[in-house]
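The structure appears below as structure tokens.
Every protein chain except one is present and positioned as in the full complex.
Moving on to chain A:
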């Protein structure tokens, strides 16, 4: 981005109006990354739409940070191209990509005051003084840190430092904001607050495209429009957040995103016009939302722990029986672990019967067909 780009009005002034149209799409076109013979990212093709938050989640070593670093320009792809908007940035150095980046340990420059940290990118790009002053004010105002402009990073708490890091990234009016596990270093309470603040920030800057890398599914579910789940250097599922949660396409996605229960079943009756199939698990005949299952198919019936109930009602027409093994009380939630014909089944309940059965007792569980999803048994990806 040239200095000329900074001659207009401020990004935050007037806030979102400018940024609303400023977001760019990010396109991975068969991007792979390898260190010698070791491939850490297999050919990845993925789109992030302008103004979208895409969360990349996955276990350690799954390739999610590598994908982010490839966009940032710190990792050179072994093959494939990366486009931001209409620009092919694959061969551009990081400082010419027009991005903002926030990392886990904030990386605020300790020798600079908060305001100088926020001004850093603008000064580096030769923006004029008046504009820098305006952007500092607006960026710090956006993250609620105006009162701390003259402080040094060491005089701030972790949460405050992270807000300054976000303000610093926003001040350059980035085409794409890269967030690399930005909340991992914070404690649970502050992390929850920061997730809400980032969500609020994105609502005020809806044009901002965000690539958010995390291993925390709660952050991903709260913030992301879409989620890409990574495993062993590959995307094993990608789609709108609610869709991926409700209808996980494979076992790994179902288990990683929300720790779903997966009951092995045999399809008894193919998917009907309403999208439901019947399936047998032991003696129980269950109804579940299907895709294109046929009679005789081996499948997994995915049920979320919070959708299982110990009491029957008119919607909860499916019934299975398990042996209660463990009860964990966690205040607002109680977690039960049952054994259903050799399959461990978790139940998360906000309300329980007054007389809870003892471990070892047979307990019936009820759930609604609409809260289930059938997925192929061999789609373990």
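What we mean here is this: a residue touches a chain if its C-beta (ideal position, glycine included) is under 8 Å from a C-beta of that chain, and two chains touch if they have at least 3 such contacts; residues count from 1.
FYI, contacts and distances are computed from a predicted model.
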Protein name (UniProt record) of the chain left out of view, among "Superoxide dismutase", "Binding-protein-dependent transport systems inner membrane component", "Lipoprotein" or "NADH-quinone oxidoreductase, E subunit": "Binding-protein-dependent transport systems inner membrane component"
Selected residue (touches chain absent from view) among A:152, A:276 or A:366: A:152
Which of A:124, A:312 or A:361 contacts the chain that the document leaves out: A:124
Given A:25, A:90 or A:105, the one touching the chain that is not displayed: A:105
Sole contact to the chain not displayed, among A:35, A:74 or A:329: A:74
Touch residues of chain A, complete complex, unshown partner: 1, 72-74, 93-105, 107, 109-111, 120-121, 123-125, 152, 154, 168-169, 172, 178
